[in-house]
Every structure is written in structure tokens, then in C-alpha cells.
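All protein chains but one are shown in place.
After this line comes subunit A, so read on.
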Amino acid sequence: MNLTLKIWRQKGPQDKGKMVEYKVTEISEHMSFLEMMDVLNEQLTNKGDDPVAFDHDCREGICGMCSMYINGEAHGPDRGVTTCQLHMRMFKDGDTITIEPFRAKAFPVIKDLVIDRSSFERIQQAGGYISVNTSGNTQDANAIPIDKHAADTAMDAATCIGCGACVASCKNSSAMLFVGAKVSQYALLPQGQVEATDRVKNMVAQMDLEGFGNCTNTGACEVECPKGISLENIARMNREFFAASIKG
């Protein structure tokens, strides 16, 4: 396949940035999207140009690093995949592909397609954990009976990889699907109950502090999430937050 790429180029956080057009040739439909980007970067490097900076690590849909907004959608046109799992067979010979970084005030661009998602880490640090003594006398997790449905739902929520596609897809740049998933994975389990009140209040407070927008329930986040995190998690977080606020 021969493709035209329109890619956001930005030298650094303070640079204004602009879209730059490139041509790539002889792209196999079996390549992943990131492999196609590798081909482009090889071409640019051979010409002495600055290669396009983009985040990637595991390249198997787990690390959540490959944050690209492709043809107007987070992680591209396929469903339930990250950018590294997106294959070039989703495109046709002669296509023009627009590639941008995930856009949100809370996700500032570092360079080209690389963004700073440390706002997510600060939200996690605000309450996305349970306090357990791990000095060697930790209780066996299987000793605590847990309802199967609750365990499965908590596991579903815990599959969130924090890639930020929810924020990128949301017209309001809301992080509520991410925070909802992180609240839910503990709220559904007995181990999470001890700190439940403070957790949801602190995580929501940090989310608001980071400058994410408000959720207006468009559902775009759920559709674009590579891990299929459900809107039920946002509803659960809303209930948890209301209950925590009543408790004081």
C-alpha cells in the first residue's frame, strides 16, 4: 500500500506545532500501525530528518502507551484495540491518514505524538490503592469469600490500562471512565471497603484539580475504550461519590 500521512509535528511542549504531510510506500497490510510508523521513521532518518516521536512499549495492547488519534478516533477505526494492535488492513491503498496526539489540557504534548499522562498517575496516587501490610504475613486472598459476579465485574474494571482513549474521545476531555474503572475495581471487593469513602472523594477531587472536563454521557469513551470498560463504572462511581459525600 502507498499512503499519505498527515501527522502532528511539535518540537516540544512550548512549540505551536503543525500538521505535516508525508508519503509512505510499500506498506504491507499485515503490518501493525506502529510498524508502519517505524517504516516512516526509517525513511525520515535515512533522509536526515527528525523521526516522528510516538509512545510505545509492549506492542501487545497492555501498556497503554501508544496514544494516537487516527482519522478522528482514539486508536483508529478498529474496535477493542490499542494503536499497536491496529493493523494496516483497516486501510486501503491510496488512503490519507490523519494522525494526532490525544488532545486534552490535562494531557500536554511533550513532542509530536507523545503526551504527558502523569495526571492519571496523580489520580491513582490520590486513592487508587488499598493499604495492605505486605511484610510477610499477608492473608491469602482466596481466604476471603467474594461473590463471583462481583469478582468478575471488578476484574473487568481492572482491565483498564490507563491509555487515555476515554479522555481523547470525549468531547469534554472527561476522565470519568478511567476514574470510574479505578474506583469500581476496589468498590466491588471487600478489600476495598475500608478506604472506600476517602478513595472516591480524593480521586474525584484530584480528577477535577487536573482540569479534566465533565462527563455528559455521550458514551464515546465506552465505544473507543480498547478494553471495553463499561459506562456502568461511571454510574457506580457517581453512586459511591454521592454516598461518600453524605457520610462526610
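We take it that a contact is a pair of C-beta atoms (placed from the backbone, for glycine too) under 8 Å apart; a residue touches a chain by one contact, two chains touch by 3 or more; residues count from 1.
Everything that follows uses one rule, which is that contacts and distances are computed from a predicted model.
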One chain of this complex is missing from the view, so tell me which of "Sugar ABC transporter permease", "XRE family transcriptional regulator", "Succinate dehydrogenase cytochrome b subunit" or "sulfate adenylyltransferase" is its UniProt name.
"Succinate dehydrogenase cytochrome b subunit"
Any idea which of A:L34, A:I123, A:V204 or A:I229 touches the chain not displayed?
A:V204
Hidden-chain contact residue, picked from the options A:T45, A:Q193 or A:N214
A:N214
Absent-chain interface as seen on subunit A, which is shown
6, 8, 17, 19, 69, 71-73, 77, 98, 100, 103-106, 169, 171-174, 176, 201, 204-205, 207-208, 211-220, 223-224, 231-232, 234-239, 241-242, 245
